[in-house]
Each structure stands twice: as structure tokens, then as C-alpha cells.
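Mind looking over this structure? Questions follow.
Note that this complex is displayed minus one protein chain, with the remaining chains in position.
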Amino acid sequence: MTALASTASDVGDIAWAARFVVVLPALAALAGAVVPRASRTAISALGVGGALAALLAALTELAGTGGGGVGGVALLGPAPTGAGTIELSLRADRLSAVVAVMVCVVALAVQVYSVAYQCDDRRYRSFASVVSLFTAAMLIVVQADDLLLLLIGWEVMGLCSYLLIGHDSERSAARHAAVKAFLVTRTGDIGFVLGIVTLLAAAGTSSISRLLRPETLEQLSTAQVTAASLLLIAGVVGKSAQLPLQTWLPDAMEGPTPVSALIHAATMVAAGGYVMARLLPVLAEAPAARAVLAVIASASMLAAALAALAQSDLKRVLAWSTISQVAYLLAGIAVAPHSLGAAPAVMQLLSHAAFKSLLFLCAGALAYRVHTTAMGRVPSGGPSLAGSWARSPMVSVLLTLGLAALAGIPPLSGFWSKEAVLGAAEATALDGGVDGAGSLVWAGWLVLLVGLVTGFVTAAYATRAWLLVVPSPADVPAERSGGDLVTDDSPPAALLPSPPRRDPLLHLPVPPAMSWTLLALAVPTVLAGLLLIGPVVPGEIHLSSVTGALATTLALAGVAAAGAAEHLAGQRLSGRPGVAGAAGRPASAVRGDPVLVLPPRVRAWCAGGFGFDALHRALVVRPTASLARTVTVGDHDVVDAYPRAGAVVARWLGAALRLTQTGRTTGYLGALAVGAVVVALAGVGLR
Amino acid sequence: MTTRDVLFCLLGLLTAAAAVLSVTSRQVVHAALWLVTALGALAGCYLVLGAEVVALVQVLVYVGAVVVLLLFALMLTRAPIGRSPDVDNPLLARVAAGVVSLTGATLLAVLLLSVVGSRTVDVGSADGGARSAAQPLARSLFGSWVLPFELLSLLLLAALVAALVLSRARDRDDTLSRIASIEPDVEHPTDVVREPR
Partner (left out) sequence: MHLWPALLLACVLVAAGLYGVLARRNAVLVLIGLELLLNAANLLLVTFDAAYADRLHSGQVMTLFVVTVAAAEVGVALAVVLLLFRRRGDVDLLTARDLGEPRDGSTGVEVSR
């Protein structure tokens, strides 16, 4: 991985490309501070231009790293510290180039999309600048050759995520979601920082290139490597929203949809997996850590898929689905055999970025007209996304494409990437473990089986989402009056509490900025399977026909199950007494929500995220709040008591002195007499 | 023990007894009268010590004026006739007072007796007792001590004016009254100091 490029000029070109990739979005972000707020064209140009320039630089880098890579590209020069010199350097090799291209593509797509989507945003300037800043931070993480530079990019990403989730700061839900995201990811970041410090202390160097050399790795003891790996995994669990720190991602959907597409689909949540892929040689020395990662990933995979099944909001479905798909990515890291390296995980990263960002942006395009992302039938009778085919057919087709990729239908990209991960798991399970010596065989089996079951559930919830969004709903009268679904192009009876972005002119087509972006993202969604052919992704992919056939069968079974469940739910609804089939519609036309076939308590438990919020509240929030209260009480009653005691003591002394002022002449005379005797005695005695 | 000694001891005993009785008697007027006795006997002591002029002044001023003033005060403040229990402080205060006074007196006695207790005085031997006669005393008084003497006369004047002002009956339009206006309120004694008008 550290082979030098062939000629010196190539090295120079790649080095400069690597620098530009990082610096240009950062400059765009800074320039956003001086651009006047009113000129939207200037802001858009800056945002789109920054992303475009970074993409061009990344493509140059990709072209240049065909043979090998360059490490140690100086970014800002060495930083002298007390313990030594830290070289804040970048690394331009195949892995970082491929992922950088992906990040730049998605960032560009989001910036172009935002030109239309954020057209009535009063704070568009800060939005575009923070998105550029986030892009720069993610690219620093991707390109970093130094652990501390990695950490800097990691933390700035967290900050930008907080700023962007809470962009609509007038809404308290957005503010709370931003704080929750920040705090939960920060909790994971504690482990991340400690992991980096452990690596730093153990290896004596902060340079990743030097760390990954075999001789350096031999020096580290298994205990050190395992400790560092486990701590890094803690950070990854936080940023990638895996169990048990997954509570922030569904709530982060309060942010604008382009933000969800960029941060919570393609880049930040996958950054942890990327870091793991980058540090795979270190991780390879710690099978215990890999086992833990495999277990966490498997649990998250299945649990998130089940939760996605019961959600009533399209963006929340996509959020839980992100958790599940990123779990595939991390499972790929955990159980990939040594021969394959990080290739399965990177493949999943790239294809997930493509189809998930497509899905989010399609959801945004559909919600753009209806001002809500609720699916199916809304109990209060408000508007929902249902019936999107009639409103915007093109976006509905692209949404279908994205959902099919998510479900893993061949030959779309989702199928190939899932196969890469399951193939790696099968290789580990059957061929003797990650290192050929039998360790983690059980982990391979675990990932394989859980991955297959999750594939079934994934297809089911993807189909459910499709059924509740795309087809026109039949009229299903509610038990109470006023519960009609919104159909066709009629304006909504009442707008939901979410702030209307503009006046409800629903008959306008989707703006070209949005539609062209969607089309552009549809290309990799369909064609990303071709990446497997060329030497684009570093490492090897192992595909197994048995696993592939099994996965496809399960996916199709999931689709069928969802359809059957919908029919069943519809029958139940139409069979109820009091439902007047409006104008005598046949019972088969009645549509229901497929998830209603599940018992209500299971449904509620899945929809509520398995009670993790309550768990976090009990384990972390309440103790912290009571500790804060204790400290406040301690400060008020213990520390402040001393200054207050001054006043109290003064009053007591005054009261004590007042006791002598009796007003009785006899008393005063007595005091005088005694005093005189004492003074006389003193005078006589001391002489 | 000369004659003077015996005489002095007798007069001293009388003084002491009268003094003690005057401070312990429950009858107010008796106390004043015992004071007369004590002061008179003290004048006798002065005579024995050879200070004739002082003895005369003692009788004139103390017995003649001060005690009379005290008796007038007793009369004007409606002192109770006969035994009255309200004349003394409570028992505890009295015991404390006794302790304090005995301690003070004892200490003083110890001091004096240890320093000059053994001296003897030859009264009126060398100059035939003419030292304490009127003329030499007057020469001293109006010679060396004239300035304190004049100051004392000023003091007496001040005391006279003060006593007049304080005891004047309240008269609404009177200037002096306004300067030192304090309401006499016999019927409604209050515990709060009222602001002067």
C-alpha cells in the first residue's frame, strides 16, 4: 500500500491533487463568511464550485494512484510539540482516492440539490458554508495520514453535523435532535480519542503510514492492540449509529433532507467504517475486537431492519435502514479474511452512498410538494406522501430504483455490495476463519445467517415503503369523520405543523436542479456493480453463487411477504363494521399498512426503537441530572454557606453583644467596678 | 498605742458600722440618717488625724448640704416609709455585689497594708500641729493650688446650671424648655426613647 508512484512528477501531481481535495472545500466554507447574504447566486456558485473543484481534484488523484499510492503528503507542515514533531500529512492511495471521489460526488449532488431545495431558506449562506466545511472535514478524515489529523477531521465532522441538524433552529425539535446527536456521538468519541492515544503511546508515532508497517505492528503487544481497537470501535459505534448508541440517527432526520443525504447516508456514518478499513492491519492483530464488532454489527443489522418495518415516516425508515446497511459495512470489516482486505466493506460503502443518497433526495423531492414525509394513511387526516406516482412519476420511478437497490435485487448495486459482504462472511465461515487458522469462524457464520435474515426484512420494509408512498391510495374511510386520504393533486386540507417552506403551489414540476441530481445519482445506483470488474476497489471480492441465490430468493420472498401483508391488512380494514365502502368500491381495492399484520405491542416496540431512549435516559441522563443537582445544592449549601456564614456570624456576635446592653444602671456599674479592679490588679501585677 | 490610736479606732468603728448599716438598711430614710452618722464620725477621724479644716468642711458640706439634698430627693421621689422590700436588688445580684466589693476591698487592703501598713505617723509634733492650721493651708490653697481652685468654681457653676435646666418644670413656650424639652409622662411610662421635639 505504500509503494511509491513511478515518476517524481506523478508524485507531485498526486500530492497536489490530495491537497486540493482538502483545501478547496475548506476555502469555499471560509469564503462563505464574506459573501453577502442576499446574493443567492454567489452563495450557490461558491458551494457548487467548491464541491466541483474538489471532485476534479479527487478524480485526478484517482487517475494518478493506479499503480500504488503516496503517503506523507505534507498539508500544513510539521507541528512541533513537547513530545516530538507531529507531521500533519495526507495520504493519497487507491482507498482514499476512491472514497474521496464518492464523497465529492455526493457533496456536489447535495450542493446542486440545495440550490432548489433551500430556495426559501433565510440562512442559506450558512447552510452552504457548513456543508462545504463538512465536506472538507470528511475529506480530511479520508485523506489523513496522521492520527491527530484524522481526529481533527472527525471532530469537525461532528460539529458540522450538529450545526446542520439544527439548521432550522426555530423548531425546538430540530434543536433537541442536534444536541442529542452531538451528545451521543461525543460519548462514542471518548472511546475514539482514547483509542488514538493508546495507538500513539504504543507505537510511538502518529503517522498512519509508519503505524501500518509490519515492523511497527510487530512491536505492539496484543493487549495494546486489542485495547486500542476496542476503544476505536466505541467511537465508530457512536458516529455510525450502531447499537447501543443508535438513538440519535432517527431523530437527526429533523434536519433538512439534503443534510440527511450527505451526512447521515453517505459520509459521516460511513466514516467510522472507513477508519476501520484504513487501520485494518491493526485490527487484524486483535481478533477479540473483531469479534465484538461482528456481534454489534449483527445485532444492529437485524434490530434496525425490524425497527424500519414499523415506522410511519419515510425519512425515519431510511434512517433505520442506514443503521442496518452501515452494520453490513462494519460486519464486512469484522469478518473479512486477510486475503480480501477491506474490499467488501468499501464496496458496501460506495454502493450504499449511491442508493441511500438517491433515496433521501427522492424523499425530499416528493416531500417538497406535500411538506411532509409521512407515509400512507395519517390518523389525523393530514397530508402524506401516498400517491406520489400521480404527482411526480419520474421521482417515483427513481425512488423505486433506489428501494430495489436497498432490497438487494440483482443486478442493482445493492445486490453486489451485499453479496461482497456475505461472500466474505461465507469465506471466513467455511475456509477457516479470518487468518486461516480458525479464529472467528463463528463470527463468519453469525454474520452470514443474520445478514441473510436481515436481507429478507430489508426487502420487506423497502416494499412496504414503496406501497405506502408510490401507488395512489384507495379511499379508506376512517372511523371518525374527516379522515380521508389526500389523493391526486388536490391541495391538502390542512398543512402539518412542519413550517411551510413556500406557498402551496403543488402543480409546479420538480425543479431541474433536483431532478438532474436525482438522475445523476441513479447512474451509480444501477451501475456500481461494475466497480467489481476493474481494479478500482483495493483488495479482492469473493462472491459465492450459493449465497447469492439464497439472498435473492430471500429478497423476493420479502417483497412478496410485504405485498401479502398489505392485502391482509386491507381485508381486515374493509371487513370492519362501520366502514362504508365509499361508492361501493370493491374490497380488493382497499389498501392497508402491511405492518398492521404484526401484533400491536410488537409494532409499538419496533417503532419506538426497542426502548433504547428510555434506557439511555435511565442510565445516563438521570444520573447526570441528579449529579448536576447535587453539585448545585453543594455549591449553594456548602460552598456558598461560608460567605453567608460571615453575615450570620456577624449577626450572632451582635446578638451576643446586645445581651450586655441591658439598660440596667446597676449592671453597668458592676461592670465598671469589676473592670476597675481588674485593671488595678493588672497594673500592680505587671509592674 | 497612744490616745490618738484608741480614739481613732473608736471613731473608725463607728464610721464603719454606720456605713455598713446605711448600705444594708431596708428603710430608706434610715439609710440616709446612717450616712449622716458615718460622715460625721469620719469628720471626727479627720480631726484625730490633725486635719481640722478638712473636718470642718466635711461637716459643712457633706453632712450639711449633701445629705440634706439626699433627704430632699427621697422626699420628692416619694420614698417609702418603713421597711420596703423594693429597695434592694434580687438576692443573686446582692451576693454578686458582696463578692465584688469584698474582693475589691481585700485587694486594696492587701496592697496598702503591705506597702505602708507598718508606718507610724507623728501627728503635730515638730511644728506643734500648726501645719494643718487655717493659715498655712489657705496659703497653699490660694497659692500653689489656685488654678485648680478656679477651675473647680467653674465646675460648680456648670453643675448649678445643669441642675437648674434638668429639673425645670416643662413650660411650652419657654426657650430653655424647648432646648431641653423632655415630656414628663408620669401616667404612661414607656420603654421606647422618644425623639426630642
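A and B are the chain letters, set down in written order, and residue numbers restart from 1 in every chain.
Here is the rule we go by: contacts are C-beta pairs under 8 Å (C-beta built on N, C-alpha and C of every residue); 3 or more make two chains touch, one makes a residue touch a chain.
Computed from a predicted model, the values in this text were never measured in an experiment.
A.B. asks: Can you list where subunit B touches the absent chain?
C.D. replies: Spelled out for subunit B, the touching residues are 1-2, 4-5, 8-9, 12, 15-16, 19-20, 22-24, 28, 31-32, 35, 38-39, 42, 45-46, 48-51, 53-54, 57-58, 61-62, 65-66, 69-70, 72-74, 76-79, 86-89, 93-94, 96-98, 100-102, 104-106, 108-109, 112-113, 116-121, 123, 131-132, 136-137, 140-141, 144-145, 148-149, 152, 155-156, 158-160, 162-164, 166-167, 182-187, 189, 191-193, 195.
A.B. asks: Which positions on subunit A touch the chain that was left off?
C.D. replies: Touch set of subunit A with respect to the missing chain: 651, 654-655, 658-659, 661-666, 669-670, 673.
Please note the rule applied: only the chains that are shown with their structure count from here on.
A.B. asks: Could you work out how far the Cα centre of subunit A sits from that of subunit B, in whole Å?
C.D. replies: 103
A.B. asks: Taking the touch rule as given, give the residues of subunit B at its contact with subunit A in the complex, in rising order.
C.D. replies: My answer: residues 89, 93, 96-97, 100-101, 103-104, 107, 111.
A.B. asks: Which subunit A residues qualify as touching subunit B in the complex?
C.D. replies: That would be residues 666, 670, 673-674, 676-677, 680-681, 684 of subunit A.
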